[in-house]
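Comments concern the structure below.
Right, chain A next:
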Amino acid sequence: MAVKAAYENYSGPNRDAVENFHGNQLVYIGWDEHMMFACPGAFPLPPQMPFGALVKDVVPGAFSQHPDFANIDWNKVEWLLDGNAFKPTLDKSLADNGVNHKSLIRMITPGLNGINNSGF
Partner candidate 1 sequence: MQVDIKSLSIKPLRNTFDQVVRFTGSDKSASRYLEATIGVQPEVNFHYKPLWSKNRDLYDKENTLIVMSDWYRLLDPRQYYYGAWTIARSKQQDAAERNFSFVEKRNMLEAIPADLRDKIITTFLPLRHMEYAANLNNTYMSAYGYGVSITQAASMCAMDRLGIAQYITRIGLMLDGNSGDTLKTAKAAWQNSPAWQPMRELTENMLTTEDWFELFVAQNIVLDGLVYPLMYQSFGDLTSASGQTSFAMMTEFMSEWFDEHVRWTDNIIKVAAAESDSNKAQLGKWIQQWQPQILQALQPVAQQALGSAAQAGLDAAVAHLSARLNKVGIN
Partner candidate 2 sequence: MSDKMVFLALQDNEDARPIREAIEADNPLAVISQYPGVYKIDAPGRLVVNRESVEERLGRAWNPQDIHLLLVSLSGNIDETEDYFALERT
């Protein structure tokens, strides 16, 4: 349904268009059952970045404070991309893995469910 304005063809700036991020795209990364990080983090990342680099270079900066982090078995991590289960190819780029501008990546670590299993 169109917005009713006092003039025809109401529209405004698309502030978060990918072109505005200087060659990067936005990616959100969250860790399920670890509410210490109250919400997913937002990161500007090059679409060509390999998924493996995201795991190695970005994720630790976001979540390594959590005591569970050191115990993650990266082979068992389950990933969700924009709400769907997904198996990333680590040496392929974010773009080739289907991670687009403003995609949300969620990490699920079976067996690791926060401090004392509390989801925190």
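Regarding candidate selection, all candidates are chains of the complex that A comes from, given by their letters.
A few points about this structure:
Keep in mind that, in the parts below, a residue touches a chain if its C-beta (ideal position, glycine included) is under 8 Å from a C-beta of that chain, and two chains touch if they have at least 3 such contacts; residues count from 1.
Just so you know, these numbers come straight off a predicted model, no measurement behind them.
Of the numbered chains 1 or 2, all belong to the complex, but just one touches chain A: 1. Residue ranges on chain A touching candidate 1, taken from their complex, read 3-7, 10-13.
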